[in-house]
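A single protein chain has been removed from this complex, and every other one stays in its place.
The block that comes next holds chain A.
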Amino acid sequence: MKNIYWILFIGSISNLSFGQESVTDNFKYKATYELTWQIDSTDTESIQHETMVLFIEDQISRFSSEGHHISDSIQHVYKNRERTPQSFSEMRSKMPETEFKYYIDKNLASREQNFKEKIVKDYYKYAEDLSGMEWEILQDTGKIAGFSVQKAKASFAGRNYSAWFSLEIPIPDGPYKFNGLPGLILKIADEEEYYVFELIGFKSLKNQIFNTESGEEYLETGKNKFREIKKEYEGNPFAALERGGITFGFEPGQKEKMMKEHKLTLQKQNNPIELEEKR
C-alpha cells in the first residue's frame, strides 16, 4: 500500500514538471514601458527607472524587464559559442543589469497567468487567475504616446491603481499582472505613484524574437509559498544557496559579517509592488 502512494507521489511530480505550457517565439507585438518605482517608501532618492517589455501573441503574452529579456537572449546565443575567458567577459559585459528577474506569462484563453522566477538554481512558478481584477471605467479621456486613452480604476494587491487604456489597441492586456480592460493599458500608477508603468513604444514585430523560455522544469508552487521562499532567500541568501547544494568555505565570521550588511540593505527595500494581503 505504501508503495502505491510512493509511485503516485513520484508520478504527480513528473506530471507537474511536464505540464508546463510552451510560449512560442512568434510574438506579434511588442509594447515597451518605462517603469518608475521607489523601493524605499521613506526615501524619494531611491526612485529608479527601468524599461519593461510586453510581448503579445494572439492568446498569450510575456512580460519582463527588458534587461532580463536581453540577458536571457544573450545567454541563448552564447550557449553555442566558444567559451573562452574573452567571450565570457564579452557576454557578461553585454548583459544589461536588471532589478527584475521574473517573467509573467498570461494566457487569455485559459484566463490564467504564470509568474516565473529563478531563485539560485531552482525555477519556480505559480499560477493566478487572470480575472481577478475588477475595473471601474471612468469617463476621463486623454492621449498617451499618440493613442487615445480612457481612465479606469481598480485595486490590486493592497494598492489602488488608475489605468489609462486605449481602444485603438484592442488587446485586453497590460504591464505586470494588469489586464482585463477593453484595450491595452498604456499607463498605470498607484495612488502614491510608487509604481508607475508608462508606454514608451509599441510596434509590430516583423522578425522572430528569441524564445527566452528556459528548458528547465519549473517547480509549481502557490503564490504565498513562492513569496515565502523569496523572502527567505532575500533574508538570508547564503542559507538559501547552501540549501541549494552550493557550499561556501567561509572563514569564521565572514558570513555573519556579510549578513549584517545585507540586513541593512533589506531594510531599505521595504516597498514591493504587491503588498502583503491583510486577511
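As a working rule, contacts are C-beta pairs under 8 Å (C-beta built on N, C-alpha and C of every residue); 3 or more make two chains touch, one makes a residue touch a chain; residues count from 1.
One rule holds in what follows: contacts and distances are computed from a predicted model.
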Options "TonB-dependent receptor", "Nucleoside ABC transporter ATP-binding protein", "Transport permease protein" or "Hydrogenase": UniProt name of the undisplayed chain: "TonB-dependent receptor"
Of A:39, A:120, A:157 or A:273, the residue in touch with the unshown chain: A:120
Hidden partner chain, residues of chain A it touches: 10, 13-14, 16-17, 28-29, 32, 51, 56, 58-59, 66-67, 70, 80, 82-86, 88-89, 92-97, 108-111, 119-120, 122, 124, 137, 139, 141, 145-147, 150, 167-172, 180-183, 199-204, 217-219, 221, 225, 228-229, 232, 236-239, 241-261, 263
